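All protein chains of the complex are present and in place, except for one that has been dropped.
In this document, chain identifiers A, B and C correspond to the written order of the chains, with residue numbering beginning at 1 in each.
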Amino acid sequence: MSMAEAISRFVKPGCHLSIGGFTLNRNPMAAVYEIIRQRIDNLHLYAHSNGQGVDELIGAGCVRAIEIAYGGNGRFAPTCIRFRKAIETGQIHFEDYSNYQMTLRFMAGAMGVPFLPTTSGLGTDILQKWGFSPEFREAETRLPREKLLVMDNPFRRQDEDPPKVVLLPAVNPDVTIIHVQKAGREGTVSINGLTFADVEQAKAARHLIVSCEELVEEDEMRLEPGENQLPFFLVDAVVHQFYGAYPTACYGCYDYDPQFLKMYQRLAKDDALYASYLGEYVYGVDNHQQLCDLVGREQLQRIRAVNPQGYAAGLDRR
Amino acid sequence: MSMAEAISRFVKPGCHLSIGGFTLNRNPMAAVYEIIRQRIDNLHLYAHSNGQGVDELIGAGCVRAIEIAYGGNGRFAPTCIRFRKAIETGQIHFEDYSNYQMTLRFMAGAMGVPFLPTTSGLGTDILQKWGFSPEFREAETRLPREKLLVMDNPFRRQDEDPPKVVLLPAVNPDVTIIHVQKAGREGTVSINGLTFADVEQAKAARHLIVSCEELVEEDEMRLEPGENQLPFFLVDAVVHQFYGAYPTACYGCYDYDPQFLKMYQRLAKDDALYASYLGEYVYGVDNHQQLCDLVGREQLQRIRAVNPQGYAAGLDRR
Amino acid sequence: MMDYTLTEMMAVVAAREIRDEEIVFCGTGISMLAAMAAKHISAPRSVIFFETGAIDSLLEEIPLAVADSRVMYHTALNGGLADAFATMQNPFTGPRVVGILGAAQIDPFGNLNSTAIGDYDQPRIRFSGSGGACDVASFVGRTIIFMRQVKGRFVEKLDYLTSPGYLDGNGSRQRAGLRPGGPELVVTDKAVFRFDEKSKRMYLAGYYPGIKVAEIMETVEFPLDCNRAVPVPAVTDKELQILRQKCDPQGLIR
Partner (left out) sequence: MMDYTLTEMMAVVAAREIRDEEIVFCGTGISMLAAMAAKHISAPRSVIFFETGAIDSLLEEIPLAVADSRVMYHTALNGGLADAFATMQNPFTGPRVVGILGAAQIDPFGNLNSTAIGDYDQPRIRFSGSGGACDVASFVGRTIIFMRQVKGRFVEKLDYLTSPGYLDGNGSRQRAGLRPGGPELVVTDKAVFRFDEKSKRMYLAGYYPGIKVAEIMETVEFPLDCNRAVPVPAVTDKELQILRQKCDPQGLIR
């Protein structure tokens, strides 16, 4: 399936979406750019630290509300720029959690339980201050009425047992999109390197779109099942997408592009410059291949991963 | 470290123990036999479907109490024989859960939360009938006072949201013992094939003993980190133990031994015969290598796994 | 004289019920044979799925346990128990799963006992216990149940309710907090049973060639509607060939 078709078939205006990856690694950027190009808006976004992809979706005006743990992108933007602007100017509804809390929410969704417990956040403003207004939650009937809840530990017996826990409500997005190194034609997924929370996000969603660097016969995926993380029957669309995480990294395939990310950082700070960025790099191309062409073979080659490291050793990242 | 030393150092009379594997696969049998030889008793055992190992520990009188989901061993003993006898004759304290419930209990222990929720078991006698008496629980101060608890789903908003959940209390054994295909000298673990609940059991425990078919330099374990399941810093003892799961299977290395398991099935049914079994195969040898010698090279060769299947294709299993 | 065993008949009857693209949870023995047969009979794209975490195994030989190394070969994924049960509890995948279960006792609402006969604390007969059965029965879209048609198995009241069926019928399953789902078919060595759409009580749906209804009724200790019973077609040559040549050439389950 083409990315354009996968996005238009599953990602609808106003839908609840989550994307895979972490800050500047394995964000499903080809999908993100396609969502922007198709001008799908009013998205309700669930994120832990999904960095670059989240910032671009917010910057392009696709996002109405976000539940998030971390709006940053490593050294290239300790706070994501369009995320920061959107919050400081009241452009989006937002709700803050921690990374583990968001991971637990995806896990709860994947496991089919209404909540999971943790002791993280007791005593903090993550528990005290709620970003979504009660009116917003009341109107959004798919959201739980509570950001989270605290309950006493009913099994407490010893002094060292935790006296209470925070209950985090499950998330079940309409769609999760992840980008991976390898997938079978039927959809079986193999992720190389860190999985972040991709597996939990994928299982929590009603629909799953997978883009991959390498698409192989399903049978080939069965030779080393230990390398696979998701079975084919979870996947709604498989898109073969070369450099599909670009400009973020894809371990073993290519690095993040420091040049592109620095350019983004510079342009994202100014609304007019940002519009020109979108015009040239997103709306100005028909698909991800054309973005890659625009960036140029030479630059893509420069960030190509080497063996055995899996990243572009010696790459100029200043 | 030798198995004898690992067991005597970490497995104490009365301690809370869990073993890895499932029915007739990857039970840490060398460790189980060593526990029996050292006559360590009054064990409190946590099991999901740990089959053969559980039955032998019970049969040898090492177990005082067991929390378990399934006391069976596939076609070789749909109900484990010494387990059944022990319960029918009131020899051990027992508490029944489901496999998922026990898995969640290990997971909760591994995650450091007091409980995890599920909807499994609502309306059943697993909730209604408690095996441990209130007096037993009161005296065993390390156990929670409740087998499990039911609570209303505090986030319920839609009709399709679960109205209630079962809360399963965490398990944190003193010791977990697993047998794996490969480990590094520092303890990094690689399991080939299904992991069952070994990973959760390992992380839930205060001490972890790992026996392995193949012991390699730690550095070699770093070449394919994607194949590893447990980091070295969790492991208290690594024991290099050839055929350490025998007579249960170890995927990619050897199959279960149908001949031995059928013999066990026959002898375990009769107390006198069982005593002779223990005398010959467990007490009668000094270590697992001697048991392997007793079984004989020819039989061990017969159950050797073939490539690529990972089991002994064509083995006579009738 | 039939040229197939009753075990083979049971496996085929269950296999015929499995739909294409369903995810088939199976246990050991006959249920595994049924799941394997389904892939060759009615549901080539069904997915065999084990509680131990193996997905879509290439079963060149019949496994003797769900943890048999034979389930680990050429799978789409080798996970663990936590993954497997979460897939069944998951709101999107759970309803796509058909579970195949067996038990020592069944009651009119399809609840199952695989724990104990007699007093729970010191039973007359102790069985293995739930294993994953209670989880599967709690979570999945529908279940198929294998039973032996002998006395003491079809009882008005279970000695221990291990795995939920429709509980007491009349919506009690949902009121208890369980998903819709529950048993659809009970397959024995003499007959098949289904559950009334409204009351959720078991009724006799079919009997095997050469079996008389009265013979079945003798073993059922609760009132049973027999008016809807029809003959069940025998195992065909083709089905038998599949079972013996493709599923269990070693003849481990007969």
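In this text, contacts are C-beta pairs under 8 Å (C-beta built on N, C-alpha and C of every residue); 3 or more make two chains touch, one makes a residue touch a chain.
Keep in mind the model is a prediction, meaning the values are calculated, not measured.
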Quiz prompt | Displayed chains contacting the withheld chain | solution = A, B
Quiz item: Which one, B:N172, B:S211 or B:Q241, makes contact with the chain that was left out?
Solution: B:N172
Quiz prompt | Among A:S8, A:Q38, A:N99 or A:Q299, residue touching the chain not depicted | solution = A:N99
Exercise. Return the single residue from A:A6, A:I126, A:A170 or A:V239 that touches the missing chain.
Key: A:I126
Quiz item: Tell me, which residues in chain B touch the chain that this view leaves out?
Solution: 110-113, 172, 184, 188, 203, 205-206, 221-223, 225-226, 228-234
Practice problem: Using the touch rule from the top, list residues of chain A that touch the missing partner. | Solution: 21-26, 48-49, 51, 68-76, 78-80, 83-84, 87-90, 96-101, 103-104, 107, 118-126, 128-129, 131, 160, 162-165, 193-200, 249, 251-252, 255-256, 305, 308-311, 313-314, 317-318
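We adopt the following convention: only the chains that are shown with their structure count from here on.
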Quiz prompt | Chain pair whose interface holds the most contacting C-beta pairs | solution = B-C
Self-check item: Central chain (distance from its CA mean to the mean of all protein CA atoms)
Solution: B
Self-check item: Computed distance of Cα centres, chain B from chain A, in Å
Solution: 38
Quiz item: Roughly how many whole angstrom separate the Cα centroids of chain B and chain C?
Solution: 27
Quiz item: When the centre of a chain is set as the mean of its C-alpha atoms, what distance in Å lies between chain A and chain C?
Solution: 40
Exercise. Identify all positions of chain B at which a residue touches two or more other chains, and write them in rising order.
Key: 118-119, 162, 165, 193, 308
Quiz item: Which residues of chain C are in contact with two or more other chains?
Solution: 72, 74, 78, 89, 91, 139
